[in-house]
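As you look at this complex, bear in mind that one protein chain is not there, while each of the others sits in place.
Entry: chain A
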Amino acid sequence: MSGRMFTRSLCQLQKLCTSSGVKRGVVGALRPGFHDRCYASIPQPAAASVSSLNQAELAKFAAIADSWWDAEGPFKPLHVMNPTRLAFIRSTLCRHFGKDPFSVRPFEGLKFVDVGCGGGILSEPLARMGASVTGVDAVDKNIKIARLHADLDPVTSSIEYRCTTAENLVEEQKKFDAVLALEVIEHVADPAEFCKSLSALTVSNGATVISTINRSMRAYATAIIAAEYILHWLPKGTHQWSSFLTPEELVLTLQRASISVEEMAGFAYNPMTGQWSLTDDIGVNFIAFGIKNSE
């Protein structure tokens, strides 16, 4: 029962990552070969400034941009998971920035950037919680939708939305107290470069929050880590990065980008209530909070 209900929402998220119309079972998604099929055509990064763009992925988001705010549409998993991941963000960032957890706007006075903001599902609540939010996305259509929706509420109309990339913000030498990229890293061309950009955008001692789907089988992932990093059987970086990171990989990648992960949590789905909650099990969906090392 629990397994079945869970896979349904997983399938919905998965749809975002597969070409529309192609039905793929979850079993397929969990098979290592799935990554290769899905990401066979990852374009090699042309220049440093566009290193994170994966055109095939972006086209998929552009195609369904109209449905960002349809709570029952293709982005339903993000809507349903939103309160849970925001609860994680609220508690970790309140603690990190020394803010009152009972405050209605605990993030007042802090500058946040939401990288890969899509339609603004995350940016809007962050603005209601008091942050000055900049939302950026590589897809222009997403930014337009996000702008229109944010203008529906005077509080969220203060969000600054821009169609750009993390790399461009780095070039502009922008800095933020907290940098958030939720459910984005699995869609970028080069996660390691992407993490470096996120790090460059974070002020020293600032916060980075990343969430993603852990689709790799744990044993498989652990094998790669062990082979490359622990046992040194293979030179580091030999492994063709699969776009789905495991928590271990993410921690290492962030570490190499001067961000130390302080806290991590998994999301558990309760089929009885249809709600998500935070758990220790990071086997499927997980979220990580890290601090930018002071230089």
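Side notes on the structure shown:
Simple rule for what comes next: a residue touches a chain if its C-beta (ideal position, glycine included) is under 8 Å from a C-beta of that chain, and two chains touch if they have at least 3 such contacts; residues count from 1.
Note that in this section contacts and distances are computed from a predicted model.
Missing chain, UniProt name from the options "FAD-binding domain-containing protein", "Cytochrome c oxidase subunit 2", "Ubiquinone biosynthesis monooxygenase COQ6, mitochondrial" or "E2 ubiquitin-conjugating enzyme": "Ubiquinone biosynthesis monooxygenase COQ6, mitochondrial". In the complete complex, the residue from A:54, A:82 or A:165 that touches the missing chain is A:82.
Within the complete assembly, residues 71, 79-80, 82-83, 86-87, 90-91, 94, 101-102, 104-105, 124-130, 132, 148, 151-155, 157-158, 273-275, 277-278 of chain A touch the chain that is not shown.
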